[in-house]
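Just dropping this structure here.
A protein chain is absent from this complex, but the other protein chains hold their places.
Moving on to subunit A:
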Amino acid sequence: MSFIKNNQNIYKSRFLFKRRLALLTGLISIAFLVVIGRFFYLQIFKYDFYKGLSENNRIAVIPNVPNRGLILDRNGIILADNYFVYSLEVTPSKVTNLNKTIDNLKPIVELSVSDLKQFKKILRESSSLDSIPIKTHLSEIDAARFAANKLQFEGVEIKSRLFRRYPKGSFASHLIGHINRINEEDKETIKKLGWQQNYKGTDSIGKLGIEKYYEARLHGTTGFQEVEIDANGNSVRILNNTPSIEGDAITLSIDANLQDIAENAFNKYRGALVAINPKNGEVLAFVSRPNFDPNHFVGGIDLDEWKLLNESLDKPMLNRAINGLYPPGSTIKPFVALAALENDIRKPPFNIKDPGFFTLPNSGHTYRDWKPFGHGTVDIVMAITISCDTFFYGLGIELGINKLSEFLSQFGFGKLTHIDMFGENAGLLPSTEWKQKRFKQPWYLGETVITSIGQGYTLVTPMQLGQAVATLANAGLTIQPRLIQSIKNSQTGKMEVFKNKMVQELHFKPEHLALVKEGMINVTQPGGTAASVGAGAPYKIAAKTGTAQVVEMKANQKYNPDRMNERHRDHALFIAYAPADDPTIAIALIVENGGHGGSTAGPIARKLMDYYLLKKVSSNKEENKVSSLESEYHD
């Protein structure tokens, strides 16, 4: 019975197979007919048309390269724009003898060795149909002389090309970044992202900073021209022209005036600064010193100049704000204090008697306070105000490294801030687990002691520290920092305004926050470690100074900055927010080898706060030369 049924099934399925195969065969025949129809259309009906195109003319498609979008500060000040230059260009496919042509050009147009080197480099990477610049920024005299001799140079012509310009030179260079010629690595990226078509004819791409991060928006859309070309390769007429679409304009959250004040305040010092509006995460100033002139990169940087930049001891190409790793020093103390309060380790009022040193229980090892004979009786507010090391040594031991680490990580230490810039460093927040993994060693109590005052393994970037201060200023609300404010669509004119991206809301007891704030406000009051920074300010500043050791001192060695190599001096750190009761600016900054935080780094922060909150430029005694913009700042 089942055999019969099986057989029936088999016959059924064979029948079905044949029916369906017949159906597919029908479809195949139709497909063939469609293709044959197309052959007839192309080869019989349109024969004359295509024959004409093929015998006498060929169609070339020439890209129309779009204008790159502008970069502006929050007030509309232009930080990056474009300008036209005349450039002398060669199309190799139209030249019969390239070397001879170049030799003939030499007496007419001045061609330097680096011009020729650059030309040959691009020549190798391009197709022979491309137009390759042999000299950019042609002077009017050169242009005129060439024009007079144009007839003898087939395949060579003067073109106007768009060049990127950073009108303020090295100003905010790490922030803005720069563009440079597309290299092999960029080509891979372009291919991976499927941008090849849109980059036909484009020879530069964003390499750093905003220019790189927002490349997709800044570049714009390439247009094209279909041109009929005769047998000699000369264009006869334009068949079709689609204009390019300019890249979108990017408005940054940066305040160029504030940025200018900050950069100038650094003067000759190396370091970095980040100022954030804690209410919305907008970065108001983003400084990394020393910097470089991005204009020199446009169109390919000179090899010697690159070497100079790259090998300099000052590392001008290092973006210290997101990449520089520094021990936070005492700027960590307000966070440690809050950790102790939140974990109920310290209940106010709590006093210790500070003898000037801390002895580790069960080991007898002592750790010195920065003040040789101690601060006397110190409570938690006072401990922040005067930066009492002894107080925090004890706190750290009672908290334990893991609790401390866990608490600090909530503020973003050891984590990326995810600011809109590539290459950010995550810093380092140690824990027992981390040490086991990294060194295969247990954690020692002594390491907890120094971690509580921001020494040891802990490393932060200025951006991270800024984010942490902003979170503290905002009573625990963390908003992702960002450099962008809005993007204006060049085609529709529509503004895309970026929204605040809340990362987390930390819940701290208000009375604990109040104690920490009180301590930080007192830092800038008489008796605090940065009393001079607060002197005469009509608004309240909450701050903390910090000093980070660059070289380790021996137990009996005394720190004497005047007798040290400048690069071995301590780093000066400073964090602050203001007005303390309703903060609209939070600042973190580091001055490399700047000595004590209050005296070197603090004044820089004060200048920024004065301008930001009062719209005026403060005049400190050790006045640095304030920029030429100064007159505009006064009311």
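Definition applied: a contact is a pair of C-beta atoms (placed from the backbone, for glycine too) under 8 Å apart; a residue touches a chain by one contact, two chains touch by 3 or more; residues count from 1.
Criterion: contacts and distances are computed from a predicted model.
A.B. asks: Given the choices "Putative Rubsico expression protein CbbX", "Flagellar assembly factor FliW", "Branched-chain amino acid ABC transporter permease" or "Peptidoglycan glycosyltransferase MrdB", state the protein name listed in UniProt for the chain not shown.
C.D. replies: "Peptidoglycan glycosyltransferase MrdB"
A.B. asks: Please pick, from A:Lys106, A:Lys191, A:Lys509 or A:His568, the residue that touches the omitted chain in the full complex.
C.D. replies: Of the listed residues, the one touching the omitted chain is A:Lys191.
A.B. asks: Going by the contact rule already stated, which one of A:Lys200, A:Lys279 or A:Lys435 would touch the omitted chain in the full complex?
C.D. replies: Among A:Lys200, A:Lys279 or A:Lys435, only A:Lys200 touches the chain that is not shown.
A.B. asks: For subunit A, which residues touch the unseen chain?
C.D. replies: Answer for subunit A: residues 5-7, 9-10, 13-14, 16-18, 20-21, 24-25, 28, 31-32, 34-36, 38-40, 42-44, 46-47, 49-51, 53-55, 58-59, 61, 63, 93, 128-129, 188, 191-197, 200, 216, 222, 224, 226, 240 touch the chain left out.
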